[in-house]
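Some chains have been omitted; the remaining ones sit where they do in the full complex.
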Amino acid sequence: MTPERRIEELGIELPDFGETGYYGGNFGTMKPFHIEGTVLHLSGHVPWKPEGGLLHPGRLGSAVTIPQGYEAARLTAINALAGARHALGSLSCIRSVIKSLNFVACEPDFTDIHKVSSGLSDLLVEVFGEEIGLGGRATIGVQTLADNICFETWIQFSIRDS
Amino acid sequence: MTPERRIEELGIELPDFGETGYYGGNFGTMKPFHIEGTVLHLSGHVPWKPEGGLLHPGRLGSAVTIPQGYEAARLTAINALAGARHALGSLSCIRSVIKSLNFVACEPDFTDIHKVSSGLSDLLVEVFGEEIGLGGRATIGVQTLADNICFETWIQFSIRDS
């Protein structure tokens, strides 16, 4: 089963950044991705909704609950896949997830940040399976993200040679 | 126009770390850079002033204003260019900016962190042009940085083969 088929099967519609443009431009001077050798580096991805605007703005531990944070991380993964497809043409060009560094905006006493970022990791495994979709990971609880975003990922993929 | 000429035209004087040494040694056990294949990894760079000391210490949202933070990020970019020149001999060896991960020390309610780190990204584009100078990016608002620094970048460049 190809990841493109799997995405369909899960009922996920990936945004087409070739048409709408990568939303990162709303957050300053940056390009959406960089390819260096066999590595695809994506710029920060966030829970930007298909219709525009942020899913669940605010901080974990106050405005945002763990299930909402998980959902935001899942939408972030969908956006990162859209970014990867935009960069590579097809998700089948991905050899594996290398690693993701994940940021959770949270209150000082909120220490369940890892439960939030599993919303991202779990989707990647659902789409690619464990061998390709399971990446290295770290998650940090941060003071704040741009425009009150609750979650952001900084992710790298390994891409096939040919 | 070469980046070295452009630096001159902008009236910027890059510090010479070959002479003064990279200031990172003030912040612990580390080397200034690492080259791996075609990638130049710089250690953390901060708004260290040519005469020594930090520009605009403190946190965004209280002691430091957005224009001051932007200026600190711009000085950080200048230092990162000095670090790249020190590592490579000349800025002309840079094929492109890969990406930067940027840290802004800020108050919990300060969500304009992306406006601060554009001080770094904008300078890189001024020096190299969009094709080379526009990198991938993410910015996070952090609790604190060493010695009350307001901004820090963790940046990678792609270098030419020959």
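Couple of notes before you dig in:
Just so it is clear, A and B label the chains in written order, and each chain counts residues from 1 on its own.
Keep in mind that, in the parts below, a contact is a pair of C-beta atoms (placed from the backbone, for glycine too) under 8 Å apart; a residue touches a chain by one contact, two chains touch by 3 or more.
Here the structure is a predicted model, which is why all the values come from computation and not from measurement.
For this complex of identical protein chains, the structure file gives a whole-complex count of 3 copies, while the figure shows 2.
Here, only the chains that are shown with their structure count from here on.
Contact residues of subunit A toward subunit B in the complex are 24, 27-34, 36-37, 41-44, 59, 101, 103, 105, 140, 142-148, 152, 154. Within the complex formed with subunit A, the residues of subunit B that make contact are 37-39, 96-99, 101, 106-115, 117-118, 121-122, 125, 134-143, 158.
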